[in-house]
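Let me give you the structure first, and then I'll get to my questions.
Only a single protein chain was left out; the remaining protein chains are all shown in position.
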Amino acid sequence: MNKDYRWTVLFLSSLVGWFFWREINHFLTPYHLSLYLGGLLITFGILRLPLYSGLIHSALVGAWLDAAAPTYPFGTGILVFSLLHLLVFTLRQKIPHDTSAWMILAALLINFLLFLFWTVYHYPLQIDPQGYLWRSLVDLIISQIAITIVAVWFFSLQNSLLHLCRMPLDEDSPLSP
Amino acid sequence: MPRKSLFQRRPLLVLGIAFLVWLLLPGIIKTFFRSSIIELQAPSRQAASVVRDVQDYWALRTAGRNTLLRELSDLSRQNSYYQLRSQRISLLEEEIKRWEQLYNLPSHPEYHFEIARVVQRDSTTWWQEMTIRKGRQHGIREGAPVVFAGGVVGRIREVHLATSTVELLSSPGLRLSARISGKSRPLGFQGGGNRPFHTPTGKLDFIPINYQIPEETEPLVITTGLGGIFPEGLVIGRLTNLKESEETLFQAGQVRLDQRLNQIREVAVMIALEDSPQPTDEE
Partner (left out) sequence: MRLFALYRKSQSRLKIFPVFIAGMLIVMIGGLGWRQLLHEQFYAEREEIQHLRRVLIPAPRGNIFDREGRLLVGNQPRVSAIVYLNELRPEFRRQYIDLVREYQEENIPSQGHNLQILARVRVMQEYMDKVNGILGRQDTIDAQTVERHFQQERLIPFPLVEDLHPREYARLLEQLPSDSPIQLFTTSLRYYPFGSLAAHSLGYTGNLNEISPEGAPGESLATFHIPGTTGRSGLERAFDDYLQGQSGALIWLVDPSGFQFDLVDHSPPVPGNDLHLTLDARLQKIAEEAIGDRRGAVIALSPQDGEVLALASTPGYDLNDFVPRLSSAAAARIEEREAWLHRGIQGLYPPGSTFKMITAMAALRDGIIEPETTSFCHGFHTVGNRRFPCHNRQGHGEVDLVEAIRVSCNVFFYEHGLATGVDRIATESRRLHLDQPTGLEIPYETRRMIIPDREWKRQRLNESWFPGDTANLSIGQGFVRLTPMQMAAFTAALANDQSFVQPRVITRPESLRATSENIARPLELATQHREALLQGMFEAVETGTARFARLDDYPVAGKTGTAQVRRRGETLHMAWFIGFAPVENPEIAIAVLVEGMEARDSFAGGATAAPIAKEVLEAYFDPEASDILEVSLRP
C-alpha cells in the first residue's frame, strides 16, 4: 500500500485542472460569476484509487485549495475533502464507479455537496443574504454545467497521465485511451 | 485472507485521530505549510499573468499603423493635460503645506504609491480578492490601502515574497470608516458581495435617521481618514438608496461601487512614507 504513488500523478493532474479553473474564474470575474470545481478534482481519486492513496490525494487537493482561501482556517478544506472522500468511498462499491456516466454523476454530486457546505459555512458572514443566495445558485449552476462538459476530458487526462507514468489503474477503465 | 490494516478497518477513526493531531499541531507548522503552498502557487499565477501580458502585447502588435498613430496622438494630448494638472496639484500641495505651517496644523501623512499589475482576480461566491504582482520584496505591507483611478480597491490582506493578496472593497470582510461627501459624521462601510451581472455593492451603516438622499444626484461616499488605515477623501462609491435599520436609530444605505472594480489590471498600493523601508547608506 505504501508503494502506491499514483496519488502524485493524480495530484499533478489536479494542479493542471486547478490552473485552468483559476484562469476561467479570472475572466469570469467582470461578470461577477465564478466556477467551483473542487469536486471534479477529487472524483477520480475517490472512485478509482485505493482508499489510502485516494485519501492522500483528496487531502492534498484540500490543502492546496485551503491555502488561498481567506475565510476559513487552513485545514478545514483538508478535513472536508477527506470526510467526503470516505463517505463516497464507502458507497462506491454499490455503483458502477468505473463507467464515465456514473463518474460524471459522482463528480456532480461531490461538487454539489462541497458547494453546499461552503455556501452554508459562509452564509453567516454575509450582509446581503438574498444576493448571496442568488449568486450561489447561479455559480452552482454554471459550475455543474462546466463539470458536465469537461469531466470526461479531465478523467481521460488523469487516466492517460497514470498510463504515461506507468502507474495504470488495477482494472481496465472505459476511460482509458 | 490478508489482515487488514487499522486504516482499512477503521478509516473514520484514523481520520479523526489525524484531525486531532492536526489540531494540536503548532500553528507555526501549519503556517509554514500554508505559506509553502502559496509560494508554490505563486509562479503559476505570475506565469499566467505574464502570458496574459504577452497576449495583450501580440494583440496590440496586430493593430494597424493608423490606429497606433491615433492612439499616440490621444496619448500625447492626455499627457499634456496631465502635466498641467500635475503642476497645478504641486502648487496646491505647496499652498496647503504653507497653510499647515502657518496654523501649526498636523500635516497629512504622505504616501508612496507602489504600482502593481493584477495577476489574478478571484471574486467567488464566498470571497472577493485579487492577487497583485508586488510583494514583501517591494515594500508592500499588510493592511495597506489599495487604490485605482476610480477610488478604493481594497486593502492588502496578505503579503508574500513577490505577490500580495488584496481584499476587495466588495468583500463582506472589509469594513472601513466612510462619510457622505459634504457631511462630517463618520459612518461604517462594509462590502456587500457581488450579485451576478450586477455592479458590486456595499452597505453603509450608522446613517442618521433624518438624512435623505438629494434628488438631483447620488452623493459620493468617501473615506474619512479617521480609521487609521485609509487616508481621507478616497472615493468608495455612490449612495443609491436608504432603508431603516433594525436598531431604528439609523438608516442603512446601499453603496454602488465602481463597476470597473472587477476589471482592474493595475492598482496602486499606498505605503505611508514613515512605514516604507528606508534605503541604506551603502546603497
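We call the chains A and B, going by the order they appear; numbering starts again at 1 in every chain.
Quick note on the criterion: a contact is a pair of C-beta atoms (placed from the backbone, for glycine too) under 8 Å apart; a residue touches a chain by one contact, two chains touch by 3 or more.
Keep in mind it's a predicted model, so treat the numbers as computed, not measured.
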#### Entry: Which displayed chains the hidden chain touches across the whole complex
B
### Message
So one chain is hidden, and I want to know which residue out of B:L176, B:V221, B:L234 or B:A252 touches that hidden chain in the complete assembly.
### Response
B:L176
### Task
Please pick, from A:A63, A:L105 or A:L125, the residue that touches the omitted chain in the full complex.
A:L125
## Note on the structure
Touch with the missing chain holds, among B:R10, B:H112, B:R185 or B:K243, for B:R185
### Task
Could you please point out the chain B residues that touch the chain left off the display?
172-177, 185-186, 188, 190, 206, 224, 226-230, 246-250
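FYI, only the chains that are shown with their structure count from here on.
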### Message
So the centre of each chain is just the mean of its C-alpha atoms; given that, what is the distance between chain A and chain B in Å?
### Response
30
### Query
How about chain A: which of its residues touch chain B in the complex?
1, 15, 19, 22-23, 25-26, 29-34, 36, 51-52, 55, 63-64, 66-71, 74-75, 78-79, 82-83, 86, 89, 118-119, 122, 125-128, 131-132, 134-136, 138-139
### Touching residues on chain B, where the partner in the complex is chain A
5, 7-8, 11-12, 15, 18-19, 22-23, 30-31, 33-34, 37-38, 41, 44-45, 48, 120-127, 129, 157-158, 165, 167, 172-173, 190-198, 200-201, 203, 262-263
